[in-house]
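The complex appears here minus one protein chain, its other protein chains still in place.
Here is chain A:
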Amino acid sequence: MRIRTAGVVALFALALAASGCGGDSDEPAAKDTPKAAGGKLVIWADDKRTAALKPFVEKFGQENGVTVEVQAVPNEDLQNNFVTVSSQGGGPDVVIGAHDWIGNLVQNGAIDPVQLSDEQKAAFNETAVKAVTFNGQLYGVPYAQENLALIRNTELAPEAPKTIEDLVATGKQLKAQKKVTETLCLQVGQKGDAYHIYPLYTSAGGYLFGTTANGDYDPKDLGVGKPESIAAFKKIAALGEKGEGVLKRSIADTNSTATFTGKKCAFLVSGPWATADVKKAGITYDVSAVPGFAGGKAAAPFVGVQSFYVAAKGKNKALAQEFVANYVTTPELAVALYQADPRPPALNAALDQVKSSDPDLAKFIEAGKNGQVLPAIPAMAAIWDPFGKAEAAVIGGADPTSTVTAAGKTIAGSIK
């Protein structure tokens, strides 16, 4: 009996100690922060950008007497995690991610609009501002943009091809001379790749969504399955495995760049992210726009924008707005982020600063001049998978008409 009492007393002592400990560690955090540091700003970014942001936000915090914490979340989980914690009423104050998340973030009520003055907007690349505008509202502050271009090995192909036909002719010649094994490194894979085929698709006359009067993408006007898209896929099929053998499902995201750096092909369709590998492999290269079909439209790559968002459920929205609207718009941060991850800055002043040391940037921007903003409407999520698979099937030799019609039906079926 005595032992049991002793046990109970000991237990309660322990429990009290445990709760006391918890209290001790909580209270200073809750009390000290507002006094000493004013407020706390939590930012979610992926690993690379976290490292680039850290020194900058520390400076921002010290200058303004606030605590800023950057938390690294892997890019592939970031959007989903953010939406989940946001629906529970928590999460970060500021999030960094691609602009095509906007549609989904808005429908989940996860982000708030950002109000920039006209002068601030004018400092940015026009396409970048257009990309983060959704339903007539500005939802993010862009800092970098990216698009596909044609990277070529200048030792093998000194001249930039004007058309796809030129490119194929050069590639075939090199192949006949046994200098390369592939004509073109454009990633397809078993599931297809809508993003990488899009320049060719647009050049051949296809489109994804029509636009409404105010320039927004219109989910009700779906271009996949329309006669133009079938004609475009017929041209793509002619380049496929049963045609010229230029586009192949065996070239996928995993080996496209490696094949180019291994000098097995003279042309690579990729973005600024590939240049690091190409440089490392010691290849002399040049960057030009993805060529279109002879007599077709100009090839339009997707333009994607990386952007800062203000979380709707953040604890410190005023500070988040302040940070995003007034500090992200300064060139210093854009340059720091560029150094961590070489994508062309969206801020004109920042681009001018880094342009001289990196000639590729201007070339990538030039290659994206004909580009179209990657649609941010939620309906875009319904495009990727069926469109890619239709592309893979057509390149593998399937009938373009029935394949693209079926893909159009599937996409229309999942757009509410």
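We adopt the following convention: contacts are C-beta pairs under 8 Å (C-beta built on N, C-alpha and C of every residue); 3 or more make two chains touch, one makes a residue touch a chain; residues count from 1.
Keep this in mind: contacts and distances are computed from a predicted model.
According to its UniProt record, the chain left out of view corresponds to "Maltose/maltodextrin transport system permease protein" among "TonB-dependent receptor-like protein", "2-oxoacid:ferredoxin oxidoreductase subunit beta", "Maltose/maltodextrin transport system permease protein" or "acetolactate synthase". Between the chain not shown and the residues A:Lys234, A:Lys263 or A:Lys315, the one that touches is A:Lys315. The chain omitted from view is touched by exactly one of A:His99, A:Lys235, A:Arg249 or A:Arg343, namely A:Arg249.
Set against the missing chain, the residues A:Asp112, A:Glu146 or A:Asp193 yield one that touches it, A:Asp112.
By the touch definition given at the top, chain A reaches the unshown chain through residues 3-4, 7-8, 10-12, 14-15, 18-19, 22, 34, 37-39, 41, 64-66, 80, 83, 87, 103-104, 106-109, 112-115, 117, 135-137, 182, 190-191, 248-252, 254-255, 259, 312, 315-319, 321-326, 378-379, 381-382, 385-386, 389-390, 392-394, 396, 398-399, 402-403, 406-407, 410, 413-416.
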